[in-house]
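Notes to accompany the following structure.
Of the protein chains in this complex, one is absent; all others appear in place.
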Amino acid sequence: MKRRDFIKYLGAGGIGTAMGIFFGKNTKPPGAKLIPYLVPPEEIVPGVGAWYSTLCAQCGAGCGIIVKVMAGRAKKIEGNPLHPVSRGRLCAMGQAAPQGLYNPDRIKGPLKRAGSRGSESFMEVSWEEALRTLAENLAGLKVKGSAEGLYVLAPPLRGHLDALIRDFTATFGSPNYLPYDLFDNRNLAFANAVSMGMESLPHYDIENTRYLVSFGADFSSTWLSPVNLSYGYGQMRQGSPGVRGTLVQVEPRMSLTGANADEWVPARPGTEGLVALAMAHVIVAEGRYRGREARQWRSLLEAFSPVEVAKVSEVEEKRIERLAHEFASTRPSLAIGGDVLSGYTDGVSGLVAVNILNHVAGNIGVKGGVVPNPVDPFFSAPGRDFTRSISTVRDAAESGALKTLLTYNANPLFTTPDNLRLRESLDKVPFMASLSSFMDETTAMADLVLPVHHFLEDWADDFCSPSVGKPVATIMQPAVSPKYNTMGAGDVFLELARRLRHEREKALSGGTEILGEFMDERFSVKDFQEHLKRSWRELHAKDRRLSGGNPTFEGFWNRLLKDGGWWPEGAPMEKGPAVRVKDVAAYMPKGASMFEGEEAKHPFYLMVYPQAGLLDGRGANSPWLQELPDPMTSVVWGSWVEINPATAMKLGIKEGEMVTVESPYGKIDAPAYLYPGIRPDTVAVPIGQGHRSYGRYAKETGANPMDILPSLQDKGSGALSLNSTRVNVSRSPKPGWMVKIEATKKEYGREIVQTVTPEEFERMNKEAT
Amino acid sequence: MSSIFKRIKDKLADYRRPGYYKEFDYHWAIVVDIDRCNGCEACVVACYAENNIPVVGKKGCDDARIFNWIRIEKYIEGEYPDVRVKFIPIMCQQCDRAPCEIGCPVYATYHNQDGLNVQVYNRCVGTFTCATYCPYDVRRFNWFTYKPDKPLDEQLNPDVTVREMGVMEKCTFCIQRIRYAKDAAKDEERRVRDGEIKPACVQSCPTGALTFGDLKDPNSEVSRLARSRRRYRVFEELNADPSVIYLKRVMGNGKRSHD
Amino acid sequence: MGSDRTIEQIPYEDVNADVVRTMTETGRLYYIFLFLSMAGVVVLWGLPWAYQIYTGQGVTGLQTPAFWGIYLANFIFWIGISHSGTLLSAILFITQTPWRRSIYRSAEAMTFFSVMTASIFVFVHMGRPWNFYWTVPYPNQRGLWLNFMSPLMFDVFAISTYATSSMIFLYFGSIPDLAAVRDRVKGWRKEVYTVLSLGWRGTDAEWHWLTKAYTFFAVFIIPLAVSVHSIVSWDFALSKVPGLSKTIFAPYFVVGAIYSGSAGIVTLMIFLRRGLKIEKYITKTHFDKLGMLLVVMSLIWSYINVVEVFTGWYADTSFETESLRYRMFTPPFSYMYWLMIFTNTVMPLFLIFRKVRRSMAPALIISLGINVGMWIERYLIIATSLPRKFHPYMWNDYIPSLVEISITLGSFCFFTMMFLMFVKLWPSVSIYEVKEDIGIPFRTKKGHH
Partner (left out) sequence: MNPVLLGLYKYVDDMIDAAGRLRDSGYEVSILSPIPLGHEIEEALGEPKNHIRYFTFAGAICGFFFGIIFTLGTAAMYVLPRGGRPIFSATPTLLISYETSILIGVFFTLIGFFLMARLPYYKKRVYDPEVNVDSFGLLVDGIREDKYGEVERVLKEHGAKEVKRLEKE
């Protein structure tokens, strides 16, 4: 934490609470500017920004951020320099957060459905009425004895809000609290769980590795924790003088990370896992594997010789061998897998294969390899429930078991394949309430819309996962006071609990006792802020790491809010778990992954991937992110289809022309982008555009590839298989235009980006020393 | 009498010195390590947020009027499967022999004592000459008065002017941040410390590809990086003497996959 | 010297009568054209410009690398046209070329009006035209002078000097004729021309000072005109942009200017002699001489054009190659480029034939063709250089918007309107110089020297 650059935190104590402010080192002395967090700091010195530390909730990475607030308005978001995940940096999406806060299409107060479901016609109601409606509905469920008919859908939350919702649902009598997010790395967690017994995602130590092989993981734009891993990438490349790590990317479509790789290996879609196993085969066969079970590994990997794998993967045998040699001989090395790889129908197998590769190369539990995150008694994300997934909701709705659906910041209608028929199923749900800031597709279907605070206005906390080899807890605190008539998500659940308790009292007076819950003091606090503080007080009392430095809770709490969270200074490296042959044998791939559709009718593999900045579409309502040129194609305000130029020439498609992408499940139209970084037998479409609702900036912009995907799910993990269909591509008569910022892809020999070869670089380093 | 002559002589020497300044107060510079840059464009959004950059919409982008003060240029070389992609962030290069500065008839752009190429919005009459002369295509023109939809205007940074129609603008190296730091340093009667100032793009860069600092200070991080053997400047042959120094990307010649 | 004479013997009396007739007797066709051109100025120029000022420069087709467009092309084109009159008038005066005498007055007027048109384009082109006075050098409360290092500042000085000088040149040479008109008209005209003619009587002293001063003006005008177009070319040449930064631009522009100006004169004279029925004064001999001039200028222009292409090609850098490729082989610019070569290099070659030079229809076609070609030349210089600047990532094609095209057409209307007004208010043929050309009456047939 020796960030003596230009900032430090200033403590601030209030009457019952405290808050962090963040000042330049060179402004007035501490104590001159104490700002109570609930009062909008309009009285403070104009023109001088106050910095509040909080948590970024734009994606699930859990970066600690600082927010510059001037005259009560959030102006700028930067990474929290103390935070071990964000390390003072922040991605495009995180920095665009104020665009959500001040979005013109935010829901300004509670709404009740007025027209038919999905017609987006709502009437404004008071919070009182909205909460009463919901509480009465829930009470009704309870009275009828079908409490398990309540389903709560939320993104994978990890802090005390998660605990609160879990408790609420359980106390109510329903087991159906389902975390859902399209890119929640379910497969990765599952693969790690089955092959290494890891309960939480490990830290991939890119920073210290010297040879990184990524099987489809695009950590530069969206995978896991892009900011943290990008920092690692920068350090790997030029962090220490004279040492430059190598990056090899194995994927059929060159992602942003692939574009930065020293070597791009365009394996046939669905065979990346085989390539990983072939590399492992080489390592084991050549006797480089020094661990246990050498013989068993040898026989397990027997079938995956480079010769055989080269046939299906179209990666030359020699190349696999060379990669394996380099991977095994460069220390430390690391293999990661994700995104494309985990999106295949046998994504888990592929990710297990990557774990095997790491295991046989001895990369697990070492610096610069896979660093396990400790399972902390207090600060770990809850283990995943792989048994239930989004199809559980669909099935429940179909069967009528789903009586009331509560969604919080989840938009499954946009992020699930149309083929899942979720829309039709949800139509059968008697009552839907949505806790959301925006009129997204799912909220548009709701009977009751409860607008929640933007995360810059709300309280919460987060136990980061994947963490960085040590527990990291981040506090989310309001940087600005609520702009609209909204409520915090935690407050809504607490308020519901209070009302249900009240209903119980009414019921008691009527002589029947059916609502005996919510008497617990957890639910009787004033608001979620109190709840949070209470929870942390308990942690402080239990955990000596917390109380060690700050014996009094108030002092600790102030410190917590100042720093934006709590994390230990350092942590000993966990011992790396071993991958056991018996654990993984069941997950060995039988061959290349399966794709829906016949090759004759649908000649191309379809790869879908999250568009940088939009992720699963949640960024689409930010003008900045819409206007941010895609790093690889420079397209703005719309979606596109990536086609290899040779293929396009064969099909007679020119750049910018509209094409129809047709799978066995439907078709979409989008303009073509001729992309040399994609296999000729593959096309790719980004996810994130094509919203039907979600505000003026997102609506009717581009196409959503979810419309043409099959609704395949991994049997083990329950994750949706996104890269699971073949498609046909043809010219489309539909009107449409593509706007890209680049004029040309070529540099015309102008030496704008100058390069040195690795050999020259070596020579330079030698000369320098 | 002779003192008057001496004064005139000194003054004349001042006025005849190329670039006028004997030496800059500070010589702000950015070193961009292209080998670190992964093209994630966090810097672009950071710049939008810090500098009140307007959004022009799909039509505006189609008309090539996007306002990105910093852009990541991407160039693809080679054909499948030997594809090499290169990224480079291009912002105003703050040239010390800036072609744009001579073009302006009304002094709307000039060189300040920090070696920065300053754009004075109030003076600009919109002759476009600076933008035409700029070899790096970093100047942006307010074709209309762009207003964000309400209430998106609430996040406008009060430290930075909102520009009106007919005015040229460009990257300033976040001069408002430089200003704050210099004022603070002056209050404390010291020089600005290395790393004290970070323009929005430099601050946000996840990979640490961008470094900002004072080239005059030989011990600063930028000076250290600028001594790298990988150093080069874009279009050095144009003799504009840019203050943005790039470190070459380490990259194979694309033949590696053949072996 | 009788062979030099371009005008047949006409009584002096008739000259005065004819010239005054062109000013006083007006047909209906004239009013129709005047009305049309005025309507054109309002509708094609005024309204779009007002719209542009109100909405912003965004209504043009300009965009990020192509910050200069059709407006500047028009600016240079009109500056080029302006080189017709004054420069030709002055050069031919110094060299004592007799056929200059009946055409120079309207040529000078053409200069003045085209400089006016050109300078209005400077304001049309500006992003904030309401602040135009910031570019004028005078002590002001803003506490700022101007950057004299800017080629635009050179422009301001060169063009204002040129406009002033050519206006003085035009007026000065007209004083005796204004007096002649004064003597023959009645009513309001009488009063106006009395004031304008300054009390001219035609005494030997007045004539003496007039001819002396006129010579000095002519001597001044020639280097001035050369400098004006060189300076305009430096707006481009002082940048670093491939396709604009060329050392050959100064002579290229001057030659092009004289070329287009001469062609402009030919076009204008054809209309003038028909419209004002003054075929007696502007004869086929004039077109014969102008035709020869055009052939010479065409050859010089073509030579420089080839040199420009050749040096760029020879340099063989990505920048030069791309800018040439874009200009010469990329539609739609390639069509324009080769059309320009046809009109400016191939067609004028027909003027080698005396018969072509002396017939009106071919002369009109060729001179119009040259003007179109010269406009294309200016347009191509801008529209094919800036969109292909240094960063390939930023390349963009420039397509002028309707507003720009309309204002371009409007500028032609403006020029026509100004010229139509001129022929009715000013003696468009020099009375006294025509008389000189006819010859001084001697009893003894001494004749000229």
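The letters A, B and C name the chains in turn, as written, and every chain counts its residues from 1.
Note that in this section a contact is a pair of C-beta atoms (placed from the backbone, for glycine too) under 8 Å apart; a residue touches a chain by one contact, two chains touch by 3 or more.
Everything quoted here is computed from the prediction, not taken from an experiment.
Here is the thing to keep in mind: the chain we left out touches B, C in the whole complex.
When the full complex is taken into account, the listed residue touching the unshown chain is C:W145, out of C:F35, C:F132, C:W145 or C:W338.
Residue in contact with the omitted chain (choice from C:E8, C:E279 or C:E436): C:E436. The chain that is not drawn here is touched, among residues C:T55, C:T97 or C:S227, by C:S227. Touching the missing chain, out of C:W200, C:W301 or C:Y379, is residue C:W200.
By the touch rule set out above, subunit C reaches the unshown chain at residues 11-13, 16, 137, 143-149, 153-154, 157-158, 160-161, 164-165, 168, 172, 175-176, 179-180, 183-184, 194-195, 198-213, 216-217, 220, 223-224, 227, 231, 431-433, 435-436, 440-444, 446, 449.
Within the complete assembly, residues 11-12, 14-21, 95-102, 104, 107, 109-111, 241 of subunit B touch the chain that is not shown.
In this section, only the chains that are shown with their structure count from here on.
Taken as a graph of touching chains, this assembly is complete, with every chain in contact with every other. Centrality annotation: B (chain centre taken as mean Cα position, compared with the mean over all protein Cα atoms). Between B-C and A-C, more C-beta contact pairs join the chains of B-C.
Averaged C-alpha coordinates give centres for subunit A and subunit B that are 33 Å from one another. Averaged C-alpha coordinates put the centre of subunit B at 42 Å from the centre of subunit C. Touching two or more other chains at once are residues 741-742, 746-747, 752 of subunit A. In subunit B, the positions touching at least two other chains are 64, 66, 71, 73-75, 235.
Residue ranges on subunit B touching subunit C, taken from their complex, read 63-66, 71, 73-75, 90, 99, 102-107, 123-129, 131-133, 135-137, 140-145, 165-168, 235, 238, 240.
Of all residues in subunit C, those touching subunit A in their complex are 318-319, 322, 390-396. Contacts from subunit B toward subunit A in the complex involve residues 33-36, 38-42, 44-46, 48-50, 55-58, 61-62, 64, 66, 68, 71-81, 83, 85-88, 148-159, 180-181, 184-185, 187-188, 193, 195-198, 200, 203-209, 229-230, 232, 234-235, 246-253, 256-257, 259.
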